[in-house]
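Only a portion of the chains appears, each positioned as in the full assembly.
By letter and in written order, the chains are A and B; residue numbering begins at 1 in each of them.
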Amino acid sequence: MTQDRAGIAQRAGDLLDAMRSARPLVQNITNFVSMDTAANALLALGASPAMVHSAEEAGDFAARADSLVVNTGTLSQPFLEGGETAATAAHMLGRPWVLDPVGVGGGKFRNDAVLRLLRHRPSVIRGNASEIISIARVSGLHADGAAPRGVDSAHSTDAALVTAQHLAHHCFCVVAATGAVDLVTDGRRVVRLANGHELMTRVTALGCALSAVVAAFCAVSEDAFEATVSALAVYGVAGEMAAELAQRPGSYRVAFMDMLDAITAADVAARLKVL
Amino acid sequence: MTQDRAGIAQRAGDLLDAMRSARPLVQNITNFVSMDTAANALLALGASPAMVHSAEEAGDFAARADSLVVNTGTLSQPFLEGGETAATAAHMLGRPWVLDPVGVGGGKFRNDAVLRLLRHRPSVIRGNASEIISIARVSGLHADGAAPRGVDSAHSTDAALVTAQHLAHHCFCVVAATGAVDLVTDGRRVVRLANGHELMTRVTALGCALSAVVAAFCAVSEDAFEATVSALAVYGVAGEMAAELAQRPGSYRVAFMDMLDAITAADVAARLKVL
């Protein structure tokens, strides 16, 4: 992947088109708050969502899905079992899967759950800066910064850079710390994107839905790093386009879904901001 | 029920008015993704939703509700218990109930669950063509066509016609296979409707919400066949009206809810397409 702006935008546009053609089946094991938003974001963008999380079904379904996202919001024992079952299957079958460690750092139950999920080797970890710092700490890595208070980030993305690189090395995966600036690294390569809009933090579940979108892009590229960068590029540019249509959170949510449908490779080429 | 276009439209309009006057209490045992959308669709259309699914309460509540819908999306053991308890109660009390076999064909757990629910004699089975073909196969009936990949239909409605008729005979119920063309049969009568819009497939949970709307119409007619045809007529016409207001999935979802509120018998009379 060429890491200059033009190359990143080009690749993001190509993968957007490829994803829309392939219409990958993305299995979502996500929290109760974000199921609707994640499913609608995938549909709006052109992927095919499947919300299959029960331990009875999650493993079998992973064999049929093109990729998987496991999210630890509203975590409970049954959801964790479903998540582990699906992640095991995905890992064994070589299917890409994305871990969204919502609220990690917030207590022993969730931290232990995240550690158990990490064993199944996610292709990508996507969280806000505070979650990336917390997941590194929980994994026994040195990490700077205090624990988050709730599910919203208390850290800037830059504060997470070194930690994200350590985590990527340690877990052999791509790490994305998203926020006002989005940071993606596989331990070696680093890309920083600066699209998106403040209103994205005023609508619940848009971070969770982003993780599902990363999984959709991972289904159409062998390189999880470029898939993640491309997903973040498309999502951030759509977020910016939506802010030109709506300035308050209710209508912004609607406009954002519309822009996931409307966005083209040309929009990404014209608007992408790489730092 | 007169099966010509004018007669169907007339009856659909009459039942819409009757349903709005009666404001039936519809018990929903549905998946996590569609609860919000099903409840809002029922409220927009003028019915009264109740989302009561726990095994502790579902049976008692069925005695107070006017009709019931049981949906197998995001299925788990506790939901299945709630669904069976409520379906048993509804059947014993002679209350109409609608089975929405989301994802049937997708594995043993779900297939067994659907078979258990079928024993409680649904008044209506509402699914996409692939689900109708799968439920027939799972029930031991001959059925043409391959199993679906995810929750979206891989079959056209016409492919499901013979299977739907067999299923209706076998289960003594109404079968509705919905899609670009909606097909309704009680084994003897067959109606095909051709309203709706492609954007309805780009918003999650609109199929699930339709099953809830079928349940609302079943509460105001002794004839489950005409109730189902009428519900599909109203829903499809509202879907078409919404597409005149919004062309992308985020705003389409909003417009569709508005049109469920706005639609009148006159709209159905003017726009209904019977094949």
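We adopt the following convention: a residue touches a chain if its C-beta (ideal position, glycine included) is under 8 Å from a C-beta of that chain, and two chains touch if they have at least 3 such contacts.
Computed from a predicted model, the values in this text were never measured in an experiment.
Taking the whole complex of the structure file rather than the 2 chains in place, the copy count of the single sequence reaches 3.
Keep this in mind: only the chains that are shown with their structure count from here on.
Subunit A and subunit B have Cα centroids separated by 34 Å.
Those residues of subunit A whose C-beta lies close enough to touch subunit B in the complex are 25, 32, 35-36, 39-40, 43-44, 48-54, 56-57, 60-61, 64-65, 78, 253-258, 260-262. Residue ranges on subunit B touching subunit A, taken from their complex, read 31-33, 36-37, 73-77, 103, 106-107, 109-110, 149-152, 201-205, 248-251, 253-254.
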